[in-house]
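Below: the structure, in structure tokens.
All protein chains but one are shown in place.
Think of it as A and B in the order they're written, each chain with its own count starting at 1.
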Amino acid sequence: MEAKKLNLTLKIWRQKNSNSAGSFIDYKVQVSPDASFLEMLDELNNSLELKGEEAVHFESDCREGICGTCGLVINGRPHGPLAKIATCQLHMRNFKDGDTLWVEPFRAKAFSVIKDLMVDRSGFDKILQAGGYISVNTGGVPDANAIPIPKEISSLAMDAAACIGCGACVAACKNASAMLFVSAKVSQYALLPQGQPERYQRVEKMVKVMDELGFGSCTNTYACEAECPKGISVTNIARLNRDFIMAKIKNKEVEV
Amino acid sequence: MSSFTKFLNSSIGKKLMMAVTGSFLLIFLIIHLIGNITLFFGAEAFNGYVGALDVVKPLIRVVEVVLLAAFVLHIFNGLKLWIENKRARGVNYKVNGSPENSALYSRTMFLSGSIIFIFLVSHLGTFFWRFNVYDPMGLANIHQYFDIVVYFFGIWWYVILYVIAMVLLGFHLNHGFQSAFQTFGWNHKKYFPLIQKIGAIYAVFMAIGFASMPIYFFFFYGGNQ
Partner (left out) sequence: MTKLDSKIPAGHISEKWTNHKFNMKLVNPANKRKYTIIVVGTGLAGASAAASLGELGYNVLNFTFHDSARRAHSISAQGGINASKNYQNDGDSTYRLFYDTVKGGDFRAREANVHRLAEVSSNIIDQCVAQGVPFAREYGGLLDNRSFGGAQVSRTFYARGQTGQQLLLGAISALNRQVDKGTVKLYLRREMLDVVIIDGAAKGIIVRNLLTGEIEKYSAHAVVLATGGYSNVFFLSTNAMNCNATAIWRAHKRGAYFANPCFTQIHPTCLPLHGESQSKLTLMSESLRNDGRVWVSTKKGDMRNPGDIPEDERDYYLERKYPSFGNLAPRDISSRAAKEVCDEGRGVKGGDAVYLDFKDAINRLGQHVIEERYGNLFEIYETITGENPYKSPMMIYPAPHYTMGGLWVDYNLMSNVPGLFVLGEANFSDHGANRLGASALMQGLADGYFVIPYTMGNYLAGDKPTLVKTDHPEFEKVAKEVKDLTNKLLSIKGKRTVDDLHKQLGRIMWDNVGMGRTEEGLKKTIEQVRQVKEEFWKNVTIPGSGDDVNQTLERAGRLVDYFELGELMALDALDRNESCGGHFRTEYQFEDGEAKRDDEKYSYVSAWEFAGENKWNLHKETLEFEYVKPAIRSYK
């Protein structure tokens, strides 16, 4: 029942660590079209390990497209050629026998390469830690149904909250801007009644840290939306802009 | 640093600066085009129009200063953004996949902007300078502005340059128009496609409008040179 295997040439970015220079190394692989892209790399790694060579380092965890750990740039496209999936959901049946695939890490000054295809995305967490939360302590909160929220609003908030923090938006953006990521979190809370009290302080704090980390500025090419595995909309970026401008008008002396 | 300069130096502040100055220039272009349409109605109409502007000279000077400021801020800020954004990428990708995820004109704002800038310099050098400051042919002194236009639009390479610049201006405006709305935060799923359409119509209109003048003059007055 096994379908015919594909013969592929992989050109994979190998880099010992963040201080050393990297280069592309060629690998020939044979893979079942039913396998996933990462399973192909697993097989390649097993063959390398048998030869005593170090495995190609790449990150992945859930392999269901929700944890946001994986992320490769395949032939210039973050998460590969298909829309709305993470790298782990990419299956080899989407490629043709004889294809050459260039596999690169996510590139951004704010995402330094750790090893091979692994990058450091801790900047995202720093932005969230600056204010990506609603300040409530455990306990002492009102009943869940105390504040009705219109279905459309809750649904829009959910659309924004679906972000998996993979970093494909930064990888896709020609400016390596993190606006889509930041706007998704800002929007989720800006839409919900629970997020209102800190709405404008939050956006100021998060944008400040985003800027400090060396992400680029958004120039509205919308490549981020096209490559986002969860299809997060750039309307969130518009909301972020709006809230940021409002924050600057409203907030008098906010220590950020 | 005051909170206002801090704001302008933030990533969103810089975007906003581009959008505000850009929007001002969008409006300027409409007025500029409307005025220049008089070119199609012959020497008298055009010279009359330029002459009429002379009457409100002080006002025009004020507008010119604002316009200059808008251009300078738009260009300077755009250059700054371009440099910073290049730096934010660090190492470039071996394979560029951007044609699959974004529009060409949105990715080439710096290039189209740079060429428009070069055009702008030559445009000011030819028309603005000669109309307002010094015209070696002496035509401006006798209010024969129309003849200056005829002269330049009779030079084939100048016309070609002009037309290319206007095509790129169209590209630039097409992205710039909707981009300004996005930056101001006016992006709504329902209305944004309409804004994008209006932006595209505006851009095409401006590009054709401004490009039609050198072409028209080259073919209808070109023989005079």
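The criterion applied here is as follows: a residue touches a chain if its C-beta (ideal position, glycine included) is under 8 Å from a C-beta of that chain, and two chains touch if they have at least 3 such contacts.
All of these numbers come straight from a predicted model, not from anything done at the bench.
Chemist: Can you pull out the displayed chains that the omitted chain is in contact with?
Modeler: A
Chemist: Given the contact definition stated above, which residue among A:Leu72, A:Leu101, A:Met118 or A:Val203 touches the chain not shown here?
Modeler: Touches the omitted chain: A:Met118.
Chemist: If you put the missing chain back, which residues of chain A would it touch?
Modeler: Residues 2, 17, 31-32, 34-36, 38-40, 42-43, 45-46, 48-50, 52-55, 57, 59-69, 82, 84-85, 89, 91, 93, 114-115, 118, 120-122, 124-125, 128-139, 141-145, 147-151, 154-155, 157-158, 161-162, 164-165, 188-189, 192, 194-195 of chain A touch the chain that is not shown.
Rule of thumb we're sticking to: only the chains that are shown with their structure count from here on.
Chemist: Taking each chain's centre as its mean C-alpha position, how far apart are chain A and chain B in Å?
Modeler: 36
Chemist: Okay, in this complex, where on chain B does chain A touch?
Modeler: Going through chain B, the ones touching chain A are 3, 7, 10-12, 14-16, 81, 84-85, 87-98, 100-103, 106-107, 109, 175, 178-179, 182-189, 192.
Chemist: Chain B touches which residues of chain A in the complex?
Modeler: Contact set of chain A toward chain B: 11, 13, 24, 73, 75-78, 81, 102, 104, 107-110, 172, 174-177, 179, 207-208, 210-211, 214-223, 226-227, 233-235, 237-245, 248.
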